[in-house]
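Below is a structure I'd like to ask you about.
Our next item is chain A:
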Amino acid sequence: MPLLEARDVHGGYGGMNILNGVDMAIEADEIGVIVGPNGAGKSTMLKAIFGLLTVSQGEILLRGDPIHNLPSNKLVQKGMGFIPQEHNVFPSLTVKENLEMGAFLKPQNTRRMLAQIYDFFPPLYDKRHQPAGELSGGQRQMVAMGRALMAEPELLLLDEPTAGLSPLYMNEIFERVKQINAAGVGILMVEQNAKQALAIADKGFVLAAGQNRFTDSGAALLADPEVAKSFLGG
Partner candidate 1 sequence: MSTQHSDRRADLVAAPAHFPRREVALFSALLVAVLGVYALMGTAYSTRMLVEAACYAILALGLTIQWGYAGQFNAGVMGFVALGGFSAMAFSVPVNEAFWASELPGELGLALLYLVAAVLVVFGATRLDRLGVPRRLRTLIAVALAVVLYIAVIGTLRGVTDQIESRVDFVGGLGLPPWLGWIVGGALAGGVGYFIGKICLGLRSDYLAIATLGIAEIIKAFLKNSDWLTRGTATVSPLPWPTPGPAELGFTLARALYLSLTAVLIALIFFLLHRAYHAPWGRMIRAIRDNEISAAAMGKDINRRRLEIFVLGCILMGIGGGVLGTFNSLFDPQGYLPLNHTFLVLVMVILGGPGNNLGTIFGAVAVYIIWIMSEPLALFLMELAVSVGESAFGWEVVGNLDSRALQARVFVIGLLITLVLRFAPKGLLPEKVIHHG
Partner candidate 2 sequence: MNELVFFINNVVIAGSVTGSIYAIGAVGVTLVFSIMRFAHFAHADMMTFGAFMVLLLTLLFPSAGSAVGLPTAVVMLPLAMLLTATLAVGIDRAFYKPLRAHGVKPIVMVIASLGVTLMLQGLIRLFAGTGGQSLYIDDRKEIFRLALPFEGVRAPIVITEPQIILFVLTIAAVVGLHLFLSRSRLGKAMRAMSDNPDLAQASGINTNLIVAVTWVIAGGLAAIAGTLLSLDVTFKPDLSFFILLPIFAAAIVGGVGHPFGAIAGGFVVGFAETLAVFNWSVLLRPFRDSLPEWLAQAGNLAFVGTEYKIVVPFFILVAILVWRPTGIFKGKVI
């Protein structure tokens, strides 16, 4: 049974459909990457999975359980974590408090998970008493990932985690994503840097106009000349 499965998902904002039938499936140990041109519905799909917009047709299953249109705090309980592209930290809370908020539903794990996160992102330990709003973009992304990991999710959704970061941080983030996945967390992320993202992807989904255009392994999509021509800039 796949970890996450989406079948023929339709949905959008205020009666206007952006998703017109998207299918997706990833296994528990896989990295899935959604790529596509602007306005293809990539982030919208991620939000639909995380209960942030109404799914009007189709279904989304987490380990076989239907989860579409559940409120997002319920989804966190079911083992899903979400890192939005912007405003992904609590700026006036310290780094440590940000992380604690991630474990809001499992307060008994806080101490153990904090130690793990500090191990995983050493810079956060040094800045743990600083308000997150004062950190650089890359460090904020670490706080955001750390916050999501605090809940020990089975599936982590990332919305353009490298947007606006310098190439140095970008590589670091991709490296971290791989490590998180290696620790047994399923990953589904939306990325603008399609080539780099597909390079680490087990599954790639190329969306256009709210529908799947290509669905294959990351390597296969990278090798496909048609995908390269239309979506990866040659």
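Everything below uses one rule, namely that a contact is a pair of C-beta atoms (placed from the backbone, for glycine too) under 8 Å apart; a residue touches a chain by one contact, two chains touch by 3 or more; residues count from 1.
Candidate selection criterion: all candidates are chains of the complex that A comes from, given by their letters.
Keep in mind that what you see is a predicted model, and the values were worked out from it rather than measured.
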### Query
chain A in this complex: which of 1 or 2 touches it?
2
### Query
Touching candidate 2 in the complex: which residues of chain A?
50, 52, 71-73, 76-77, 82, 84, 87-93, 97-98, 100-102, 104-105, 107, 147, 151
